[in-house]
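Complex shown without one protein chain; remaining protein chains in place.
Here the chain labels run A, B and C in written order, and each chain numbers its own residues starting at 1.
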Amino acid sequence: MIRFNSDYSEGAHPKILERLAETNFEQTPGYGEDVYCMQAAQLIREKCQAPEADVHFLVGGTQTNTTVIASALRPYQGVITAASGHINVHETGAIEATGHKVIALPQEAGKLTAAQIAEYIDWQATDESMEHIVQPGMVYISNPTELGTLYSKAELTEISQVCRQRNVWLFVDGARLGYGLASRENDLDLPTLAKLCDVFYIGGTKVGALFGEAVVILREGLKKDFRYNIKQRGGMLAKGRLLGLQFLTLFEEDLYFEISAHAIALAEQLRDAFRKLGLTFFIDSPTNQQFVVLPDTICDKLRENFEFEYQQRVDETHSAIRFCTSWATKEEEIRALIQALSDLCQKP
Amino acid sequence: MIRFNSDYSEGAHPKILERLAETNFEQTPGYGEDVYCMQAAQLIREKCQAPEADVHFLVGGTQTNTTVIASALRPYQGVITAASGHINVHETGAIEATGHKVIALPQEAGKLTAAQIAEYIDWQATDESMEHIVQPGMVYISNPTELGTLYSKAELTEISQVCRQRNVWLFVDGARLGYGLASRENDLDLPTLAKLCDVFYIGGTKVGALFGEAVVILREGLKKDFRYNIKQRGGMLAKGRLLGLQFLTLFEEDLYFEISAHAIALAEQLRDAFRKLGLTFFIDSPTNQQFVVLPDTICDKLRENFEFEYQQRVDETHSAIRFCTSWATKEEEIRALIQALSDLCQKP
Amino acid sequence: MIRFNSDYSEGAHPKILERLAETNFEQTPGYGEDVYCMQAAQLIREKCQAPEADVHFLVGGTQTNTTVIASALRPYQGVITAASGHINVHETGAIEATGHKVIALPQEAGKLTAAQIAEYIDWQATDESMEHIVQPGMVYISNPTELGTLYSKAELTEISQVCRQRNVWLFVDGARLGYGLASRENDLDLPTLAKLCDVFYIGGTKVGALFGEAVVILREGLKKDFRYNIKQRGGMLAKGRLLGLQFLTLFEEDLYFEISAHAIALAEQLRDAFRKLGLTFFIDSPTNQQFVVLPDTICDKLRENFEFEYQQRVDETHSAIRFCTSWATKEEEIRALIQALSDLCQKP
Partner (left out) sequence: MIRFNSDYSEGAHPKILERLAETNFEQTPGYGEDVYCMQAAQLIREKCQAPEADVHFLVGGTQTNTTVIASALRPYQGVITAASGHINVHETGAIEATGHKVIALPQEAGKLTAAQIAEYIDWQATDESMEHIVQPGMVYISNPTELGTLYSKAELTEISQVCRQRNVWLFVDGARLGYGLASRENDLDLPTLAKLCDVFYIGGTKVGALFGEAVVILREGLKKDFRYNIKQRGGMLAKGRLLGLQFLTLFEEDLYFEISAHAIALAEQLRDAFRKLGLTFFIDSPTNQQFVVLPDTICDKLRENFEFEYQQRVDETHSAIRFCTSWATKEEEIRALIQALSDLCQKP
């Protein structure tokens, strides 16, 4: 059985395990106040060309989204997201559990537009009953999105302007950021993200780490007492150095970018193969998540040897499914999948 | 200036004020444990033919929705509502502030269908990632809806069945219940509501009381310690008798039904007049809220002498607006409005 | 049966009922945006000599405490209170339900001292593990306290200084403020309160109104979007004018002070009688709540004709009990109580 259903099926890049083993008996202070966290934070600030940024390390994505959003909003404020956004769909109401409405706007290819965001904020702010309506206090976007698509620099710039003009925070969920930055279609980089967002995070869990997300806070108003929020939301790892060590390893020699590029190269092989087989794409994704439409009969056969994620029903006999590559995917696994699909598609 | 913008522009039915004055210097226990609350609760149980029901009195609608919903759900559960539902739109995120997601489904004429509810609940319960998705624990519907429409007995029966088969509570917001029950198109009554819902409330604020909503709890599982919830959510009125006295007055001689019928009669006069003037209805409402589409120029003129609610833009030169009648509306006010509209519509 | 167990056993001062009846059929905007609320707010600003203050009207005390505190604190902050504070003891965890810790410090006679507050804030702010400890963001005191005692001007001034130096809000719960201001031992007034606190409220429910508390916000940082908070916490009364009208009536001709003085005069008669009977005071209260220690046998007898509140067991045969006077207490009721107690105390 080969798993393509997620980008967190394996452990971590071997260099990370080595580093953990090497430092295992060192004694460090807890809760992220060790030297490795400090070095990793400094390195990330440099990569972002954001010397004033605050960098914090948290264990996982839901925790990070919850901590960032709850710390940024006033009680009567909500967070705007695409309806397909992770916080709206797959976090068991974690944001609402902190008291805030997730304001889901219609998405196209997993994305929001600046115009759409502006229209919503302006509507609320001028409605006769505005005090009866949740006030949007933050915009949350994922890049890459949950559908594998990317925001261009132009799009993100426009969204950033809309937010700043209206005094609304902009937060970018980068759980799969590496795979976005490594995409052929991408024109963003870390310094640009740091310039355009108020806060974003660099995902480790899905990009080579055992676990971990590095939150980069750019705006002053979000920095104060953030560690209190981390602790309260259960995200302050006692042995915080485990996070620092992992991000240090990922960024010291640009390992993060290298292993992301590997995943993208394999995803492109997959995409090319799908094209050659004449399959319909459910969505056109330039990143490590590939979505195609398959006959249910082929899905069933394929499932005997491969794991992949069921996305949604397309019609009575077809479904959209998702294949993920990752830093850990092997070329032979891709070849095996392509071969199997070719065989199945060519059978009568 | 005559106000048609809401059904809470005036005070209370004069009999209520009389009753308050008569009993003003009586001494009673606080917090709803007085004899008037007990009598009113008993009377409501009788009207509902629900001798086992628990009846509680709260001050207002948002408070009531919050208290009922938060007391019914487990932390990871949410409440299904039509996207137009009051809890989704006009309560400043009060439900989310208690930690629960409002699961907004598309509405038609302000209503949900049983099929739609069943489909959503069944989808969540069978999804591979179900533990990552908020579990629907309650269905919230308003009757009349926020758009003035009504659920038929058949529709409500079907929704009730869908909910019971799936162990999901059914909650009916009856902020304007009187106006629904008095409608010519209605085929529901209190005993039927009590049979089909798990909990509902009878609105007083919009139907003759100074304020107050009577919550009727039918299912055992929702009864336990409900008063703790009321107190915690800030809804336990110190002089609780004010609520008991008002509902006693409203239900003792069926005043509630009588004054609701008055509002409906006037709403029908309005509806007939709109028809005669050839106006387009924004929605076809058989209750006290009437929605029509008017040219903006007429809206502006009309606003010189009348208050009404802006609903939404229809096209570049037309808007949908809402007129409410209530227990307090005078026939002469209706005549004045019809006259004004006729004049405006007939001008070149 | 005569009730001394609370100060909310009766309805409202008759002038309030008259005013409600007179204005009953006037049409006003809802949600506190009517002319009566505006006039009442202006009047209160004048009485407080605080022309820049924001004044809001809410229905009850728990709701007010919850709304003020939750709107003032960051998620990781808590509110300091005396252990006997209403928010710590008698609000069913309403503050915690908004996500905030109630930090209960030991009280003496229901009061906190400036030194005690300073010590706690400074300890948290300098502790090695400070990020693991809830940060005090507000100090809540009641005046009069839950034990009937008063803060002097000197004490409040000192507390205010401690709070301002440390950037912690000061909130005074004035549910019984009238009875405090009318006390012979009081040296505070509304303008002084407005100078020393960041926010406080003037209680109506216990001082002549049917219900209602007037929140006075002095500091800029607490004013923004406060109405969103009121709505979200369920405290925005649809017919908000009911609140405005009541406070207008109470403050237009200083009725509030007059009826408070009445309650205090009767409380003093009671206190004098207790002294003459040689009873032990549980606490020395200069306001409308009087606490004495009685043998349980006398309590039982007394309970046949009077209601009073059980405070706590003192020893195996004695209990502390509380008698409240109010704006509505009649002199003959006081005489009856004194007579009954005298009879019981002199029996063998």
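The working rule: a contact is a pair of C-beta atoms (placed from the backbone, for glycine too) under 8 Å apart; a residue touches a chain by one contact, two chains touch by 3 or more.
All figures in this text were calculated on a predicted structure; none of them were measured in a lab.
If the hidden chain were put back, which of A:205, A:290 or A:325 would touch it?
Selected residue, touching the omitted chain: A:205.
Looking at the whole complex, which of C:15, C:101 or C:223 touches the chain that is not displayed?
Checking each option in C:15, C:101 or C:223, the one touching the absent chain turns out to be C:101.
Among C:91, C:146, C:173 or C:268, which one is in touch with the chain left out?
Considering all chains, including the one not shown, the answer is C:91.
Taking the full complex into account, find the residue in A:24, A:126 or A:346 that is in contact with the omitted chain.
A:24
Suppose we count only contacts with the excluded chain; which residues of chain C make the list?
Residues 75-76, 78, 89-93, 96-102, 104, 128-129, 131-134, 309-310 of chain C touch the chain that is not shown.
Over the whole complex, note the residues of chain A touching the chain we left out.
1-3, 6, 8-12, 14, 17, 20-21, 23-30, 59-63, 66-67, 91-94, 97-98, 205-206, 210-211, 228, 231-239, 242, 307, 328
Of the residues in chain B, which ones touch the absent chain?
31, 70-71, 74-76, 98-99, 131-132, 135, 225, 227-229, 231-232, 236
One rule holds for everything that comes next: only the chains that are shown with their structure count from here on.
If I average the C-alpha coordinates per chain and also across every protein chain shown, which chain's average lies closest to the global one?
B
If you average the Cα atoms of chain A and of chain C to get two centres, how far apart are those centres in Å?
50
Touching two or more other chains, which residues of chain A qualify?
Answer for chain A, listing residues that touch two or more other chains: 75-76, 98-99, 131-132.
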